[in-house]
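Note that this complex is displayed minus one protein chain, with the remaining chains in position.
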Amino acid sequence: MFEIAIGGKQLKKVMKAINLLVNEARIVVSDKRLGITARDPANIALAVAKIPKEDCEVYKLDGEKMEIGVDIDRMHDIAKTFREDTVTIKCLDKSLQLVCGKMKYSIPLIDPSAIQKPPKVPDLKEKLNAKVEISGKKFRQMILLADKISEQIVFQSNKDEFMAIAEGDIDELKFTYGKAELIDFNGEEARAMYSIEYLKSFLRVIENKDVVVLKFGTDYPLLLEVKGEFATTVGFFLAPRISEVE
Amino acid sequence: MFEIAIGGKQLKKVMKAINLLVNEARIVVSDKRLGITARDPANIALAVAKIPKEDCEVYKLDGEKMEIGVDIDRMHDIAKTFREDTVTIKCLDKSLQLVCGKMKYSIPLIDPSAIQKPPKVPDLKEKLNAKVEISGKKFRQMILLADKISEQIVFQSNKDEFMAIAEGDIDELKFTYGKAELIDFNGEEARAMYSIEYLKSFLRVIENKDVVVLKFGTDYPLLLEVKGEFATTVGFFLAPRISEVE
Partner (left out) sequence: MFEIAIGGKQLKKVMKAINLLVNEARIVVSDKRLGITARDPANIALAVAKIPKEDCEVYKLDGEKMEIGVDIDRMHDIAKTFREDTVTIKCLDKSLQLVCGKMKYSIPLIDPSAIQKPPKVPDLKEKLNAKVEISGKKFRQMILLADKISEQIVFQSNKDEFMAIAEGDIDELKFTYGKAELIDFNGEEARAMYSIEYLKSFLRVIENKDVVVLKFGTDYPLLLEVKGEFATTVGFFLAPRISEVE
């Protein structure tokens, strides 16, 4: 059993991120954090969300670790309406309760074994050599414009610049950011192509004031992390597309 | 013949409320008020709207009482665009004129006898024992969340609390308000179930700052009144649903 109290906005962000990829998921609560990991049916993207203990006003757990199964569609549907108010998540014997102000919402737990096993998060630390930190606002503008031109976008990085390039049948769109326009940039060489459709769906959890951290390597997956004002984070791994021979 | 001048926002609210249930209606003008009563085709809800003389800048009536028939769809269509400005409603021999600033809109009158007779407003004063006054904002939140879970909602009242309960196939949502969270509450015992679809449609005439007055009795209709900053009011009677045996 556990009881956690957390800001409604953070819970909303986590539910939205996971719900981008799956309808049901396993929630794992340890003595350090509540975590959810999910893989989309097409096996192209992973979502990883973490609510660490330090973001919680209340954090009680019986035992060391607990895993439950939850209908994410329903939790997200309710979480959509959450604002700044604190939400208490109570896990009872057979149901999960969300309490927010005068509202109490109960859903039955799902047997975790009936839900997709949480995917193993790949350890790509050494492969994803390029690192770019960019404002949520700039990232959003980049992806939305690229979406008008093409279905895929190339992220390219060299010692001076980070570039995002979308090539349509006959037109081309190119963003070029030097160190000065980025929040952080390590100047490593890398180049990979990703699906704009997925990146666009990730925008739903990216606010203008958030920081978007992009880690990628040549023809390796992209790790996109969304850092807001809290320690709670959501992140996505996205498989690369095979580059066309040019 | 009559001539009435009234704030555009109030006229808009009245037209919207009536148009929720019917396309045509009879308008009755007496020496005290302009009133419209309508019943929806399914005979589940009544709308009762009143523009009292005191809210009108101009209020002229030849004779004691007058009844006209009007195409509510068309009047609402024009009324949608009204803001704070005063609107003058002039009833001529064969047409109704709306004048707002430099705009003049004329529609022909409809023979009242060709329109559904205004329903008799039931006298349920003694049956609707429970009375709850709640802010438009809280009421809206309650109904919109309940709509995600179920098609019906139970309003329940005892000496301490007012509760609104929506039960889905597998999940449950419950709001519990004590006296402190309500604008007014008489603590009478009652319990009845109502259609969320209708309550949701009523939201279209409820602003966050309005006060919503709920009067209900055990398995009796609900009387929902919307009180704003003016004496003009709109109200709805809504038939109860048969409670399931639990």
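We call the chains A and B, going by the order they appear; numbering starts again at 1 in every chain.
In this section, contacts are C-beta pairs under 8 Å (C-beta built on N, C-alpha and C of every residue); 3 or more make two chains touch, one makes a residue touch a chain.
The structure presented is a predicted model; accordingly, all values stated were derived computationally and were not measured.
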| item | value |
| --- | --- |
| Of A:32, A:83, A:159 or A:174, the residue in touch with the unshown chain | A:174 |
| Hidden partner chain, touching residue among B:104, B:159, B:179 or B:209 | B:104 |
| Omitted-chain contact residue, chosen from B:53, B:74 or B:241 | B:74 |
| Residues of chain B in contact with the chain not shown | 74, 77-78, 81, 102-108 |
| For chain A, the residues touching the chain missing from this view | 141-142, 144-145, 148, 170-177, 181 |
